[in-house]
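One protein chain omitted, others in place.
First chain written, first letter: the chains are A and B, and each begins at residue 1.
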Amino acid sequence: MSATLVLILRRLGSAAVTLLLVSMVVFAISSLLPGDAASETLGQSATPEAVAALRAQLGLNEPAHLRYLHWLAGLVTGDPGRSMANNLPVREIIAGRLPKSLLLAGLTAAVAVPVALAIGIFSAMYRGSRLDRALNVMTLSMVAAPEFLVATVAVLVFAVKLRWLPSLTLAPEHPTLGELLRAYALPVMTLCFVIIAQMARMTRAAVIDQLTQPYVEMAALKGVRPARVALIHALPNAIGPIVNAVALSLSYLLGGAIIVETIFNYPGIASLMVDAVTSRDMPLLQACAMIFCTAYLLLVLVADVCAILANPRLRHP
Amino acid sequence: MPPDLSRRGLLGGLAEVGALSAAGGILALPGSAQAAPRRGGRIRVASVSSSNADTLDPAKGALSTDYVRHYMVYSGLTQFDAALRPQPALAETIESRDRILWRIKLRKGVRFHDGSPLTADDVIYSLLRHKDPGLGSKVKSIAAQILSAERGGPGEVLVRLAQANADLPTILATSHFLIVKNGVRDFRTGNGAGPFRCTVFKPGVRTVAVRNADYWKPGAPYLDAVELIGIPDEVSRVNALLSGDVQLINAVNPRSTRRIGATGRHGLQETRSGLYTDLIVRQDRAPTGSPAFTEAMKHLLDRELIRKALFRGYATVANDHPIPPGNPYYLQGLPQRVYDPERAKFLLRRAGLLGVRMPLYASPAAEGSVDMASILQEAAANIGLNLAVNRVPSDGYWSNHWMKHPLTFGNTNPRPTADLLFSLFFKSDADWNESGWRNARFDQLLMAARGEADEARRKQMYGDMQVLVHDQGGVGIPVFISGLDAFDRRLKGFGSIPIGGLMGYSFAEYVWWDA
Partner (left out) sequence: MTEAPLSSLGDIQARPPRAGGPRLPQLSLSGWIGLALVVFWTLVAVFGPFLAPYRVGAIVADDVFEPFSARHLLGSDYLGRDVLSRMLSGARYTVGLALAAALLASSTGAALALFAVVSGRWIDELVSRLMDAMISIPSKIFALVMVAAFGSSIPLLLLIAAVTYVPGAYRIARSLAVGLNQMEYVQVARARGEGRLYIATAEILPNMINPMLADFGLRFVFVVLLLSGMSFLGLGVQPPHADLGSLVRENTSGLGDGALAILAPAVAIATLTIGVNLLIDSLPRRRRRSGGEA
């Protein structure tokens, strides 16, 4: 277990470095953007004097590096600032959106991970068979279809034609389980299309990698049933690469869900970040970037811890 | 009725037929032809966009979703009727002898949603706050002509303008001039005197408003509640309507009309308005500033093709000036400029500009401009002019590209008066004089028309201005784009107010649910 602890401590240190890097990168690339919050707020009605006045109001006349340092100081003391677009506290805006994103991501993960693992393990067990090839082409076709097309076709079939499911994901405040499943069925399905393929392919490759190791081939020769070979002998050693692939795929679910959020009118955090970009709302943009980065680092950490815990060699040194 | 309102009303009546005429078999009848309204019901409405920048502050309204929200929650001093004539609302009368000093008499017994009565101070605050540069009002430049607003007699406000303007009652009907409570700065919850009370407002997520039982119009509104959301993707918006998840949408793509009409359960409302997307040919740059180049570009706009291919017929061919056919000041008989590549080629060759390569900036921010640019590019290529289309993202387009390059596209929402259109977009010193066009004669006519008391002479002046803009102006206006709304047929009383879609954004107080 001490290996896990050391890992976590080291990760906490480097996480701080990574977050700092992200904030600098985001600040650097967003300062490349033409216009600022003042000109975007005024839009077509921006006149030079109106922009100047609003700029002063929003504190945009400060030099860029000072604005960054102010923001950083605020973040360290726990205050991510106020949105420049609507003057609400960033914390409040995020608090309304983050749980929604997490719920969508969680539901998607709950469906996608078991399905992907099942597909990956099955195709590995029966590699080269027709089933394997069919699953291979199926997962590839799933990932090859543009996300917006999958979502739109799904809405067309299940909401417009069959009228089984709603076309928008307007989750009521305190939904029953049935309402929840109905509301989320289509967006979850769309996101599954996107991430299942990658996870399944990585699982297949990792399991095959183990299945071709001498110790597993030996077990198979001794007459152990293939399912047992795959699940008991190969899988635990393949967990490392698999959880890493799973972590990478799941990290897509927060920031990458922008298309699904747009089509299903779902108020998640990815569309919030796009709004922040288009309105040049620096504090909000930074806050979103910090959240995506934290989520990613957490996922990678969990993946590595899982890998250590699942690997018998590391558990019993 | 005060003299000014009735005078404008009479004139506006001439335009009614044109503005309301409906085309196509599945278009809805105007609301007046339907049965008596009934109370109750709750609908969900999806507009084009909704973002974290959504606002409850009327001064900052930027998108259709904002305007709808504002007209639900607030009332104005005046409001538009179906012919864009200003009708009295919170103001019982608006009078002026010289069109400079206006006396506004407020309706009695009007209450804000918090129960406080409407006072002259609320009106004065609502009008003057636009002049504060720190507020970021969208109509700051229009409000600049208000010199002062002060209390008159009991329940009266006196407004003094910088120069005569007969259109003040019309200007006051636009959503930015809706009346808010005196001194309010926090717009998290809207406190207005409008037909609905805002109960939920989450920027970029949704707005829920419930019926205001104390609304100053007896009996209205009819719906119990309206939920307003934004669905930016058009296909998704139509799907939401067809699946029954929303009951009313705006900005329908003409290509979707077939699907919507096929259900039999949905109606379509075309609003012929003055909305246009124009090609801007900067007059203060070379080579676009040469009259030959400008005229050639206008001749290269294939208006019929744009109307048919791009808008599937839901548009009206325009004639390179901003006054739509429904406007009372529209000049009949001005010869239509047509697609004439040979003439364009001749002009360009004479100017020695054939074969040059010109960048052309278009953006989804200006409706239809990317496809218009493609059509123009194709026409130009056929005569040997190389236009390189530069599609740029919506965000940042208005501040960084619009009017900044020799060839760009602009997009102008309907304005209620000819004076506003000309003063905002064509006057030599206007901030949004898109093409940098300078014409002293035009400016003189504009100022004279604004204070002109004689209607016939005023109309003559606006006619002359249309000729000047058509002949010499630096913009090519190919078509006026119709707004298309679609709705569940159980929604009754829906019609068109040609300042914009969704009944000029104010459907909420007129419609009812019949199910």
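Here is the rule we go by: a residue touches a chain if its C-beta (ideal position, glycine included) is under 8 Å from a C-beta of that chain, and two chains touch if they have at least 3 such contacts.
On a predicted model such as this, the values are computed, not experimentally measured, just so you know.
Of the listed residues A:137, A:181 or A:232, the one in contact with the hidden chain in the full complex is A:137. Which of A:102, A:115, A:248 or A:310 touches the hidden chain is settled by the complete complex: it is A:248. Summary of contacts with the chain left out: across B:46, B:149 or B:235, the touching residue is B:235. In the full complex, chain B touches the hidden chain at residues 234-235, 253, 255-256, 258-259, 305, 309-310, 312, 362, 364, 370-371, 373-375, 377-378, 381, 388-396.
One chain is missing from the display, and on chain A it is touched by residues 14, 17-18, 21-22, 25-26, 29-30, 32-34, 125-129, 133, 136-137, 140-141, 143-149, 152-153, 156, 160, 198, 201, 208-209, 211-212, 217, 220, 223, 225-226, 240-241, 244, 248, 251, 254-256, 258-259, 262, 270, 273-274, 277-278, 289, 292-293, 295-297, 300, 304, 307.
Assume only the chains that are shown with their structure count from here on.
Chain centres here are Cα averages; for chain A and chain B they lie 40 Å apart. Listing the residues of chain B that touch chain A in their complex gives 46, 51-55, 60, 62, 133-134, 136, 138-141, 188, 202-206, 229-233, 235-236, 239-240, 242-246, 394-396, 398-400, 402, 411, 431-432.
Interface residues of chain A facing chain B in the complex, by the touch rule stated above, are 33-35, 38-47, 49-54, 56-57, 83, 85-86, 88, 93, 96, 148, 152, 155-156, 159-160, 163, 166-168, 170, 262-265, 267, 271-272, 275-281, 284.
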